[in-house]
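A single protein chain has been omitted; all remaining protein chains appear in their positions.
Right, subunit A next:
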Amino acid sequence: MAGTSSATAKPEMIDLTKLSPDQLMQIKQDFEQEMGNIQESLSTLHGCKAKYAGSKEALETFQPDWENRQILVPLTSSMYVPGRVKDLNNFVIDIGTGYYIEKDLEGSKDYFKRRVEYVQEQIEKIEKIHLQKTRFLNSVVGVLEMKQAAAVKMMQAQQQQQQSNQSA
C-alpha cells in the first residue's frame, strides 16, 4: 500500500509544464495504476467494515430473555440444524492471527464497535490520499492536454507555412 509513496512525493515539487509529454504520460500511467491500487484497498476496507458491522448487528439482536431460545445454526451457508442458546453472555471472537477471546455481550459489542471505528479511520485516511492523488492526476492531465494542443497548433502552423511557400 505504501510501497510507492516515497517515489510519488517528489514529482509534486517539479514544475509540470517543464516536463516532456512522454514523461507526463509516464507519470499519468504510474498514477493511474496507483489509483487503481488505492481503489482496491478501499473496497477491501469497506468489505471489512461491513463484516464487522454485520457481527455487531447480530449481537445487537440478542435479547436477555433468549435463554434456551431455539435457533438455527448454520452448518454451511445453505444448511442449518436446530439448536438452543445455552449461554447468553459469552461470545468467542476471532481477533486475528489465530487468537480467539471470550467476552460478554457488552464487551463483544464494544469490540466490534471499536473495529468498525478503526476501519472507518483507515478508510478516511486513504480517501484523503485518494483525493490528493486525483487532484494531482488532474493537473497532470491538464498540462498534458495543453501540450498536445500546443503541438497540434505548431504542426498546423508549419503546414500552412509549407503551403504558402509552395504556392509562392
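Note that in this section a residue touches a chain if its C-beta (ideal position, glycine included) is under 8 Å from a C-beta of that chain, and two chains touch if they have at least 3 such contacts; residues count from 1.
Note that in this section contacts and distances are computed from a predicted model.
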Candidate names "Nucleolar complex protein 4 homolog B", "DNA replication complex GINS protein SLD5", "NEDD8-activating enzyme E1 catalytic subunit" or "Probable prefoldin subunit 6"; UniProt protein name, chain not shown: "Probable prefoldin subunit 6"
Per the touch definition above, residue among A:95, A:131 or A:151 touching the missing chain: A:95
Chain not shown, touching residues in subunit A: 1-3, 92, 95-103, 107, 111, 118
